[in-house]
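Apart from one protein chain that is not included, each protein chain of the complex appears where it belongs.
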Amino acid sequence: MTSSTPGPTGPVAGADWHASADVLAGYATGTADAAVVWSVEAHLTSCGRCRSALSEHADAERLARNRRVLLVRAALPEGGRVRGLLCRCGVPDHLLRLLAATPSLRKSWLLSVAGVLAVVAGEAAAVRYGRIPAHRPAGLSAYQDTVVLAPFLLVAPLLVLAGVAAAFLPMFDPASQLAVAAPFSGVTLLLVRAVSALAAALVVVVAAAVVVPGPGWLPVALLLPSLALCAFALAAATLMEPHAAAVTAGALWALPVLLLAAAHLPLLIVQRNAQLACAAVFCASALVLLLRRDRFDMGWTR
Amino acid sequence: MTVNVRTAAVRADGLSRRYGATRALDEVDLTLDRGITGLLGPNGAGKTTLLSILATVNEPDAGRVSVFGLDPRNAGERVEIRRHLGYLPQELGYHRHFTVAGFLDYVAILKEITDRRRRAEEVARVLAAVSLERRARTRIRALSGGLRQRLGIAQALLGQPDLLILDEPTAGLDPEQRLRFRELLSELPGDPVIVLSTHQADDIAAICPTVVVLLQGRVRFGGTPSELTATAAGRVWAAAERDARAHLSWRGGDNRWRHIGDHPPPGAELVTPTVEDGYLLLSHAAGAR
Partner (left out) sequence: MARSHLTFFSVPHPSWWTLALLLQAFFLSNDRKALRAVYGDADLAEHHRWVDVLKAGGDAGELGKLFALITNLVTLAGKGMISGARRMESLRAGVLADFVVHIGNRTGLLLRQRVRGTVRAATGMNPWAEERDDAALLRAVARGDDESLAVLYDRHAGWLTVRMNCRCAMPDVVDQAVQDTFLALWRRPDAYRGGGDVAAFIWGIGIRRLIDAIRRENGAGRLPWRSAEPEAVVSAEEQVLIGIEHGRLGQALAALSPELRAAIEATVLDGLTCAEAAVLLGVAEGTVKSRCHRARVALRAALADPSSGPDRTAHRRQAWGTS
């Protein structure tokens, strides 16, 4: 607005008007008056030259710092839908980012678990509904219905155990030494990982249990044994080597299932008495875990 | 509890640790002050064990450690020590699917920086310090060994620790990168206690005002590099032929033989010893015992 003011007929197009250096300086320091501020701001949106000139008034150090932080924030992954849902439920953001390091929450792991369960469940269904012919050694021709479920009952809680084991075994965490040397509570880290691995694996297992040709209460009946198994493994890890603990827990489940399958009564492992036993094991393990939680703060060196 | 990081230091008294039949550490006494201390010794001398004990990752069989006046045997004080600690282990594995920024973000959470924005600022700060800014989005599996080492150093710097423990930080770095590493260490704000281990004597000579030599689980020397060099004064000589009386001989780049021994022959051409010579002399003496 160096020459003509806008008259009553409309503004004069000032296509080559540019804000002078003084004007911009006044604007940047906040000492310009309203008319100047308005005209500068309205002009800025369409003029790259004045924008660059105005940029000179910004603190270069500050701009560089913001640039660095921006590029880091852009480099961090944003998280999928599940994460967004959990965030809205109130789970703190940093706990969710810790989960990114858990191998048993990655798609590849869950897909392989689902794959194994699909094979086992599929085989059970196939035998049950007669797709696999019974041209087998004599003993198997008298195939009782429930024995068909034995492989599934063996495998499903073991897969859940495997998922939880991957959360606490140091061999699955390449940066385990950093986790030990860090102030973040080892118990919290372990529980966050174990619980989320447990939940993720249980979802897959329960879904598979619905598909398997068994009694309707099978999906629910698998929950307590899986929980008990994982709790036992964690508690045992405070007493012995973590690998040994995981293997012991696995064996502790596999042996009864195999024995019962040989006796043609595999479902006993998930029926009433066994459920009570699992509950007892779960409570005992939880107690041991609570009492010996300091062990998770020190590296696995003894 | 308050930590007095201004005047207190790191002390270790009578540390011992064995793995099965081998004695990794044997009655080690150590005091670390502000500034850089170098831990020199061959592989298997117990450097990694000692550093992992100082980093509260391992427990000693016997002896006491005091870090800034805190005792790692006490659980609460252990967590407090870890709040002031930055640790680069010797064999640091990485979650290979992580990006550089993602990994540093993860370690920052482990260091209890819970606020998202502060974490981003911290990560940006350490990335700038090790010059890895352009690689923030690269996956770790795509990084070369030297870049991974720089990433390891970066994660140790997160949170501006008062005690920095670096186990073989210069392994896998080429000479130019080692130079930048030295500059980086000298520019750290806050004047932390830094202890780094290496088996290369020229790193020690270049960076560390204090040297501790660890051989077979025992401290054989503690002092400045020039003192270590001085132990070899008058015991290093060069000749055209190999001398059988020397403890150690090798052919140098100029095709002459260099000897280190207790009794140089009369009229031998004495050469100025280096830190490495002092170290080799010590290690030979320890081996002979």
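Each chain gets a letter, A and B, in the order it is written, and its residues are counted from 1.
Keep this in mind: a contact is a pair of C-beta atoms (placed from the backbone, for glycine too) under 8 Å apart; a residue touches a chain by one contact, two chains touch by 3 or more.
Fair warning: this is a prediction, and the values are worked out from it, not measured in the lab.
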{"item": "Sole residue of A:Arg62, A:Arg81, A:Lys107 or A:Arg272 that reaches the chain not shown, by the stated touch rule", "value": "A:Arg62"}
{"item": "Residue numbers in chain A that touch the chain omitted from display", "value": "1-3, 5-6, 8, 20, 22-23, 26-28, 30-38, 41-42, 44-46, 48, 51-52, 54-59, 62-63, 65-67, 69-71, 73-75, 78"}
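Following the convention adopted for this analysis, only the chains that are shown with their structure count from here on.
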{"item": "Distance from the mean Cα position of chain B to that of chain A, given in whole angstrom", "value": "36"}
{"item": "Parts of chain A lying in touch with chain B, wherever the complex brings them together", "value": "65, 68-69, 71-77, 92-94, 97-98, 100-101, 106, 174-175, 177-185, 189, 294, 297-299, 301-302"}
{"item": "Touch list for chain B against partner chain A, complex", "value": "52, 55-59, 75, 78-80, 82-83, 85, 87, 89, 92-103, 105-107, 109-112, 114, 116-117, 119-121, 123-125, 127-128, 133, 136-137, 155"}
